[in-house]
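Of the protein chains in this complex, one is absent; all others appear in place.
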Amino acid sequence: MKQPFDPPDPDFANRIKESFSNQKFMSLIGAKLVDVQPGYCEIHLPFRDDLTQQHGYFHAAVTTSIADSGAGYAAFTLMPTGHEVLSVEFKVNLLTPGQGKLLIAKAYVLKTGRTLTVCRADVFVIKDGQEKLCAAAQVTLISLKPKVD
Amino acid sequence: MKQPFDPPDPDFANRIKESFSNQKFMSLIGAKLVDVQPGYCEIHLPFRDDLTQQHGYFHAAVTTSIADSGAGYAAFTLMPTGHEVLSVEFKVNLLTPGQGKLLIAKAYVLKTGRTLTVCRADVFVIKDGQEKLCAAAQVTLISLKPKVD
Amino acid sequence: MKQPFDPPDPDFANRIKESFSNQKFMSLIGAKLVDVQPGYCEIHLPFRDDLTQQHGYFHAAVTTSIADSGAGYAAFTLMPTGHEVLSVEFKVNLLTPGQGKLLIAKAYVLKTGRTLTVCRADVFVIKDGQEKLCAAAQVTLISLKPKVD
Partner (left out) sequence: MKQPFDPPDPDFANRIKESFSNQKFMSLIGAKLVDVQPGYCEIHLPFRDDLTQQHGYFHAAVTTSIADSGAGYAAFTLMPTGHEVLSVEFKVNLLTPGQGKLLIAKAYVLKTGRTLTVCRADVFVIKDGQEKLCAAAQVTLISLKPKVD
């Protein structure tokens, strides 16, 4: 599904690393930005006991947060310098419990437009060396133009 | 939209308080279970600097997490003793930035069935004493029967 | 949930009636625009044998189509003259089979912005004089500015 995209800002990767590092909530949960390509973003999240729901698995909110965040940065790779990205809405299916030692969110752009971008994001949980799809999301993002002073 | 529901387990409120207190992720972010009624649940979340996105507002993932969690417990109020609740999927619209000192998620059951329950959840942000709708979610939940040994 | 909205185009009702009458698919299925208020729209659809799924009930696609269409026109009531409205995305829960002689979609605006509007739409089925909620939707719409020649 990954398509050849041509990012308008060649320095998109640094811009995204900086934005990601400013998201204090991503630091709180220990999420790591692992890969950014034009139209693609991958975020990893190691298991921690304080990220769990009542059965001791990754909380759905945590799983979802890296799907949404990955989609935001996948979209952001294709936006011009100075623009900002915001999630308009998303939908996620929680396919199987997040039981394992690592979550990997892989997000990719389906369609990019002047205002709106639509992404899909898949979250995999790693257990005993096996990668299992545990959540599937579809996300709409908006590009906000820089305000002129 | 709140309807008169008749919960099969009269002790639902205690059951939910216990389940909520076992969600370590809810403790991590400081979410508080404030009200549970048949088919209804309200969760509050005070602002904290480590819950923010890059502009210093509540992170969308945080806003979403209490919408989903509220929906789960609203559905759970109507489930029989011993059953468990899981989110199947949800969709959320992020209507306005979560800028304020408190988030309030109000979740209510739209339709309850033997297997599936559908809820809506609205999240309000409180700023300067004003309550503003900042996210609107629709959530599908499944009731899991206790396993027989 | 209906809020006091102030439509920028006082002639919105006529504009919407004209747009609705130009949707040939709405004619094909026999949908009727019954009420338009600022931020609100109601569409009715009488049962017909060729609108059914394999069990002889209203097809989910039909139920959904009037939810989406209602949401589009609820949003459209609040847009300036010359603008157009398009659905960006929607999500619908099908709560109960559409078994009855009439469907009624009631759509209302949750949040309106310069570019995007978010609506909810509820579809009721009428059977034996009883109104039953059979579908619940949440819809994101975009306002397109008129093109300058």
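For clarity, chains are labelled A, B and C in written order, and residue numbers in each chain start from 1.
Methods note: a residue touches a chain if its C-beta (ideal position, glycine included) is under 8 Å from a C-beta of that chain, and two chains touch if they have at least 3 such contacts.
Predicted, not measured: the structure shown is a model, and the values here were computed from it.
Novice: Considering the whole complex, which of A:R15, A:H59, A:K91 or A:K106 touches the chain not shown?
Specialist: In the full complex, the listed residue that touches the missing chain is A:K91.
Novice: May I ask you to list the residues on subunit A that touch the chain which is not drawn?
Specialist: These residues of subunit A touch the chain that is not shown: 1, 91, 93, 95-96, 110-111, 118, 120, 133, 136, 138, 140.
Novice: Considering the whole complex, not just the chains shown, which residues of subunit B touch the missing one?
Specialist: 88-89, 91, 115-116, 118, 140, 142
Novice: In the full complex, which residues of subunit C touch the absent chain?
Specialist: Interface with the chain not displayed, on the subunit C side: 19, 22-29, 49-54, 59-62, 64-65, 68-69, 86-94.
By definition in this document, only the chains that are shown with their structure count from here on.
Novice: From the C-alpha centre of subunit A to that of subunit B, how far is it in Å?
Specialist: 23
Novice: What whole-number Å value describes the gap between the mean CA coordinates of subunit A and subunit C?
Specialist: Result: the chain centres lie 32 Å from each other.
Novice: Which integer distance in Å separates the CA centroid of subunit B from that of subunit C?
Specialist: Going by mean C-alpha positions, subunit B sits 28 Å from subunit C.
Novice: Quick check: what residues of subunit A touch more than one other chain, meaning two or more?
Specialist: 88-89, 91
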